[in-house]
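Note that one protein chain of the assembly has been removed; the remaining protein chains are unaltered in position.
The block that comes next holds chain A.
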Amino acid sequence: MSGSRLLLLLVVSNLLLCQGVVSTPVCPNGPGNCQVSLRDLFDRAVMVSHYIHDLSSEMFNEFDKRYAQGKGFITMALNSCHTSSLPTPEDKEQAQQTHHEVLMSLILGLLRSWNDPLYHLVTEVRGMKGAPDAILSRAIEIEEENKRLLEGMEMIFGQVIPGAKETEPYPVWSGLPSLQTKDEDARYSAFYNLLHCLRRDSSKIDTYLKLLNCRIIYNNNC
């Protein structure tokens, strides 16, 4: 399983590299200062979102294997995501019927709402007793990539919907106390929830972006 994921990552990153050769660099001075093609922006965003989802899945599996065996944490993880208030489409038909503006703002909302939890995740995983490097390194990487993706999405949003107001409210995470609780089981359960929600939301972002990519850039002819 991880072998195939790695393969896909390699393939995707090869694509990224090839793309990187011919495409212009991303505007260093922010949007509006240079014209990066929308196609390139989308390509990049899809790469990053794919990567984030891969990392999240691996991190979750790693944690599950080490800390959650036979604990039944999954039962507690139902309905525990702080982003469940966002009205995200839940199957293909719903997604296809959602306007790309809405989809993009949903993506932005998800990305923004994960900034804070990711930051605390890194801090708390560091402090976790015997935290394996596999989890910590991925957490750090995801935090970084999330910021990059947010930047890219803001650029795409600016190009696709010029003049749209960006400041939509996004769900706020309040799970820090449960990450810091003394009770080890409760703490591990909180971690489990967070990683479970991260895996799911990264999958949403990835799917929506790929859908938008095919819709906008390739005209539904991927």
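Throughout what follows, a residue touches a chain if its C-beta (ideal position, glycine included) is under 8 Å from a C-beta of that chain, and two chains touch if they have at least 3 such contacts; residues count from 1.
Definition applied: contacts and distances are computed from a predicted model.
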Listed names "Prolactin receptor", "serine C-palmitoyltransferase", "CCT-beta" or "Protein SEC13 homolog", with the criterion being the UniProt name of the chain not displayed: "Prolactin receptor"
Of A:6, A:172, A:186 or A:222, the residue in touch with the unshown chain: A:222
Option touching the unshown chain, where A:95, A:131, A:161 or A:176 are the choices: A:95
For chain A, the residues touching the chain missing from this view: 1, 4-5, 7-8, 11, 15, 50, 53-54, 57, 74, 77-79, 84, 88, 90-93, 95-96, 200, 203-204, 206-207, 210-215, 218, 220-222
